[in-house]
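For this depiction, one protein chain was excluded, whereas all remaining protein chains were kept in their positions.
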Amino acid sequence: MKRRAAPPRSIARRADAPVDLAVDVGPLRLRNPVLAASGTFGYGTEFLPYLKLADLGGFVTKGLSPRPRRGNAPPRTCETAAGMLNAIGLANVGVDAFLEEKLPALRDCGTVVIANVFGETRDEYVQVARRLNGAAGLHGIELNLSCPNTEKGGIAFGVSPPLIEEVVGAVRRAAPDLPLIVKLTPNITDIAVAARAAKVAGADILSLVNTFLGMAVDLKGRRPVLDNVVGGLSGPAIKPLALYMVHRVHREIDLPIIGMGGIASAVDALEFMVAGSSAVQVGTVNFFDPTASTRMVGDMEAWCRTQGVRRVRDLTGTLRLPAGMPGGRSAP
Amino acid sequence: MKRRAAPPRSIARRADAPVDLAVDVGPLRLRNPVLAASGTFGYGTEFLPYLKLADLGGFVTKGLSPRPRRGNAPPRTCETAAGMLNAIGLANVGVDAFLEEKLPALRDCGTVVIANVFGETRDEYVQVARRLNGAAGLHGIELNLSCPNTEKGGIAFGVSPPLIEEVVGAVRRAAPDLPLIVKLTPNITDIAVAARAAKVAGADILSLVNTFLGMAVDLKGRRPVLDNVVGGLSGPAIKPLALYMVHRVHREIDLPIIGMGGIASAVDALEFMVAGSSAVQVGTVNFFDPTASTRMVGDMEAWCRTQGVRRVRDLTGTLRLPAGMPGGRSAP
Amino acid sequence: MPFDVPARVLRHEALNPEHFLITLEAPRLARAARPGQFVMLQVREGHDPLLRRPMSICRVPPGGRTVQILYKVVGEGTRYLSHQPAGARLKMLGPLGNGFALPERAPRQTARRVGTRRPILVAGGIGVAVFPFLAETLQRLGRRPLLLFGARAHRDLAGLQLFRARRIPLRLATEDGSAGARGFVTRLLEPLLREKPRNGGVELYVCGPTPMMRAVGGLAVDAGVPCQLALESQMPCGIGVCLGCVVRCAPQVGEPVYRRVCTEGPIFPAAEVAW
Partner (left out) sequence: MPFDVPARVLRHEALNPEHFLITLEAPRLARAARPGQFVMLQVREGHDPLLRRPMSICRVPPGGRTVQILYKVVGEGTRYLSHQPAGARLKMLGPLGNGFALPERAPRQTARRVGTRRPILVAGGIGVAVFPFLAETLQRLGRRPLLLFGARAHRDLAGLQLFRARRIPLRLATEDGSAGARGFVTRLLEPLLREKPRNGGVELYVCGPTPMMRAVGGLAVDAGVPCQLALESQMPCGIGVCLGCVVRCAPQVGEPVYRRVCTEGPIFPAAEVAW
């Protein structure tokens, strides 16, 4: 009697079992690890024609300031090899309009809403955070530390550990009720130093990375392409750099990480998790593939199922390093 | 009497006049501004099947150490979006074999030969530089400051201004006869600080940038792709970052610059010149297009001719910034 | 309501070495489209180039299941697009943007009545791509559009057959005089603006390079003639979230503001744009 062997039961069961995509990121509990990144998802409702917000782990709003800002003069963007530069100049509706017009529209959106916050001075950060603290329907705030400090000659908050401690500590006190994500700038010699300062000052979660400083030149015009001269580089081009920074911070600092930088597929996202992220944000991909974020969630689940990973959160920080190399070698 | 107007004489003459591609870069005089970058051009002779070395402005050898090094275990490279990671581990034949076997073969190559130098300690840099000083057929040395200092816990020389001053000063004294190019690492908060230290210590020329620290993950294996874990990112992906750094150093430091990072065409190269480079190096493009460097020289000349640029050196630093923005705005 | 669809290339014609007319299958998108709207079109797979390209909806051919795009190869992205064979699938997002404000349907008997403005479509170069759909729609609304079309040279006057097939009257100008009047398209427009308004005068629909739109918009504002400009701008997203595509506008009251060309536009009243 010949018959085909059935697959061993355990494997069969494993392949059918639903994958648990939920992740805990410090105080935040997310349905799945995929959030849309600040500045690439508007105030959320812009994407309603393309996806269900409830299918996302969450999203982060465009950066909010105390008052509305119209931003930089155009041209504000420029495409580069596998990336893009932007110098939007942090245009936004301001925190009041956000609370009055944008947030109420998200009341039943079914996902985690995080407000991205910036200021040109410590007090501006504090003003925005204080207004947001306790707002109904808001699940957390993310501090954008890439903003230049106009009181300190324009140096970005995020490159100076004392400034980081100052602004993070002040915001922590101003918005005690909200999970506090501190978003690090990559334009620094050692990002772990910034991460440590954020932790000391009370961050619940770290998110990294923001854009890399870059420039494009209009050769015939002998001019910068961007009216602002300098812009921030994002997109697949920066993925290896961002992945390294996530790895480094994960090895050095004991805080949950939301990783980002060039993620365009579920595989990219899962690589960030293996390198130490508890969740990820997707930014530039939303521009060239507006349904990418939710498709990524589905692809993530499919990948986990075929690989026998039952809880996606089990992947975080599972990178196996060569023996004797806890932080990775350093000379390339 | 109707006749077609002849083009004005001055324009006609300009279009036919040969373009002067020669550039002076500090003490170096180059036939044209295109050099091949260290680590991407072997010891020069490897490219003889593809191009005439004499058609290049010059080239830089693979980095040389006091003794031969076999480098890191494979895998050593990984392709990324519009870029690649490498962790070769500075494999090289050693300075003695270079002087005995490689350099003599270049005696009549007709172009400028620059030796790239590194060490794991200050003394190793000095040893190599001293051996090279006065070598026949060598036109300059380029110090690779991206190398980790094994005496200082593996921190790269190039991220510490005191270490930069120390090693550059020592090499300056050890090789007083050779033009000294100091090659900066981009993995630093403000590259102008490193540039300043190099200048203070006696650099003749700055070259920038070396590769950016990055990583790739093998998702299924939960392993880093590179055996060395970390690698250096190069190729078109990094061009906007490198261009910005050239711009920044050019505005801040008064030393001639050799710019590089992702250059793949004559337009790319000329953009680096407009941003402040006196010459450029081309690296990764040599891998995927081995005749790119010399074709670039031809394309550069053609571009200058159609644009009425008679001396390519006139382009250096011609970037026109918006009024009131000498260093460029900083918040993207 | 826009749709993001993997649209199949049904036809891809080279009108001349630089200009192409591509027909893409996308029924829901085609049905929703209005003149002046655009799509974000993937030019090939992968990350080079990274971003989709904004392209006007040139026509919705009869049947309403396809859209046509008329484009010019100006850089790498459009060059890659031109290599796409029939059968390929390209992601296409649209219809996007506000579209032209259209006149009301003219009842047959009043088509030439006083008070009905004659639509003048003013095209510069590849800006003409937005007009076939508009012209056909205006015809259906009982109007008699006239196309003024200026370009560098004869070979840049692409897509004329799309207008001739619908018997839309057209006047041409080229900078080098190789077809039509020599000079800019404003040479064709100025006499029309000076004419004593008959039958309600004219209204302008304009698309072309920025200097041309600036000039035409200025003439229209000076002449007090309604004028809609179809603006171009760098558009990373096309859906209003990146804030990259803004143009400076001077609203009737208040400070100049930046408006998103992809969302508040791409069609703006000439009087609003404060370049």
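We just call them A, B and C in the order they show up, numbering each chain from 1.
To be clear about the criterion, a residue touches a chain if its C-beta (ideal position, glycine included) is under 8 Å from a C-beta of that chain, and two chains touch if they have at least 3 such contacts.
What you are looking at is a predicted structure, and each value in this text was computed from that prediction instead of being measured.
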Q. Which chains here touch the chain that is missing from view?
A. A, B, C
Q. Among C:Y80, C:F100, C:F184 or C:Y205, which one is in touch with the chain left out?
A. C:Y80
Q | Residue touching the undisplayed chain, where the options are B:L21, B:V34, B:A82 or B:V282 | A | B:A82
Q | From B:P27, B:G71 or B:G298, residue that would touch the chain that is not displayed | A | B:G71
Q) Of B:V126, B:A264, B:M300 or B:L315, which one is in contact with the hidden chain? A) B:A264
**Q.** Touching residues (missing chain, whole complex) on subunit A
**A.** 81-82
Q) For subunit C, which residues lie in contact with the unshown chain of the complex? A) 45-48, 76, 80, 85
Q. If you put the missing chain back, which residues of subunit B would it touch?
A. 39-42, 46-47, 49-50, 62, 70-71, 73-79, 81-84, 86, 88, 91, 235-236, 264, 284, 286-291
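To be clear about the criterion, only the chains that are shown with their structure count from here on.
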Q.
For subunit A and subunit B, which third chains touch each of them?
A. C
(Q) Using the stated contact rule, I'd like to know whether B-C or A-C comes out ahead in C-beta pair count. (A) A-C
Q | Length of the line joining the C-alpha centres of subunit A and subunit B, rounded to whole Å | A | 33
**Q.** Centroid spacing, where centroids are CA-atom means, of subunit B and subunit C in whole angstrom
**A.** 46
Q: Scan subunit A for residues touching two or more other chains and write them down.
A: 81-83, 86, 88, 235-236
Q: List, in ascending order, every residue of subunit C touching at least 2 other chains.
A: 47-48
